[in-house]
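My questions will all concern the structure given below.
Shown here: the complex without one of its protein chains, the others still in place.
What follows is chain A.
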Amino acid sequence: MTGVRVLVGTRKGAFVLTADGSRRDWQVSGPHFAGWEIYHVAGSPADPNRLYASQSSGWFGQVVQRSDDGGRTWAPQPGTFSYEGEVGPHQYYDGTPRPWSFTRVWHFEPTREDPDTVYAGVEDAALFRTTDGGASWQELPALRQHRTGPDWAPGAGGMCLHTIILDPKKADRIYAAISAAGVFRSDDAGASWRPINQGLHSEGIPDQQAEVGHCVHHVAQHPDRPDVLYMQKHWDVMRSNDSGESWTEISGNLPTDFGFPIAVHAHEPDTVYVLPITSDANHVVMDGKLRVYRSRTGGHEWEPLTAGLPQQNCYVNVLRDAMAVDTLDECGLYFGTTGGQVYASADSGDSWAPIVRDLPAVLSVEVQTLP
């Protein structure tokens, strides 16, 4: 029977949550890598039993773990992350130059075709790739070496490359988003890059036409309509209809347009989900209410989804990589909170129920739809 596997990264380990297609009864496995920060766990579209986990620690550095059996067993991989060539400076928070320094992997993007080929977005911002399942990693240096690189600066969470989109229809097209530089696009498989941030108007940037310096929090795409991109920026929810060449705001009637995650329905390219939080100064949901907002019109018009979610005394956040959709006939949605709850909806967001309530703070949520 078709089922789902939800991959959860937390501040203190990884968890694997599984259910059949009804998505009512869940089995919880974990913690894996107890005590370590797990920024991301991702499964290969080419082989759902192949998983990659980013295991890191401020004390002991980065480990990449790999599972070949759907998360039952794991093995650390020997590959390391070294920037190619000369490492120049980027800006620090105070505007002073600081050399690029590797901290951790924020995001894995396994390719559709090959379970051994995976892209990794890292802090300080750069894009790496393995073609041997994590035995070795090579940087695609043209992004970090872009002429605007010396002007990039970190967001509050660090200067991280957090979003990687491999275009499903143009094999050589890659999108990468960096906080707080912006979105970049390559049309030649990473050999060269162009910032695609026109139309992003960000408070605190004197030049509203600045080609970099935008705090993009997350970008989402529907595979059937890949030229349309949706973005949750620091403030503002944005949309591009032309592969990022231009952006327009679609925040519409949202009560606040600050947030981190954004996701697109698996079968409806105009159905978009965000999870707004109060403000840049207050990273919790508004008014003590945990509300997902859904637009069925590609933006502008949003409805709160509250059934099954706490509507009082709730003060959590949902981070940028902590919302995901499955591809079952009735699309399922999942998100994890900084309070350790993982919620699931088996009906496109109409109703919700917690899978688990008391995990460590959730950093990332991915879901695999299993054959």
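Note that in this section a contact is a pair of C-beta atoms (placed from the backbone, for glycine too) under 8 Å apart; a residue touches a chain by one contact, two chains touch by 3 or more; residues count from 1.
By our rule, contacts and distances are computed from a predicted model.
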item	value
Among "MoaD/ThiS family protein", "Biotin carboxyl carrier protein of acetyl-CoA carboxylase", "Peptide/nickel transport system permease protein" or "Xanthine dehydrogenase family protein molybdopterin-binding subunit", UniProt-listed name of the chain not shown	"MoaD/ThiS family protein"
Touching the absent chain when the full complex is considered, from A:F15, A:W36, A:W193 or A:W352	A:W36
Identified contact with the non-displayed chain, of A:Q27, A:S82, A:S192 or A:T297	A:S82
Touching the absent chain when the full complex is considered, from A:Q27, A:S57 or A:Q209	A:S57
Missing-chain contacts mapped onto chain A	33-36, 55, 57-63, 76, 78, 80, 82
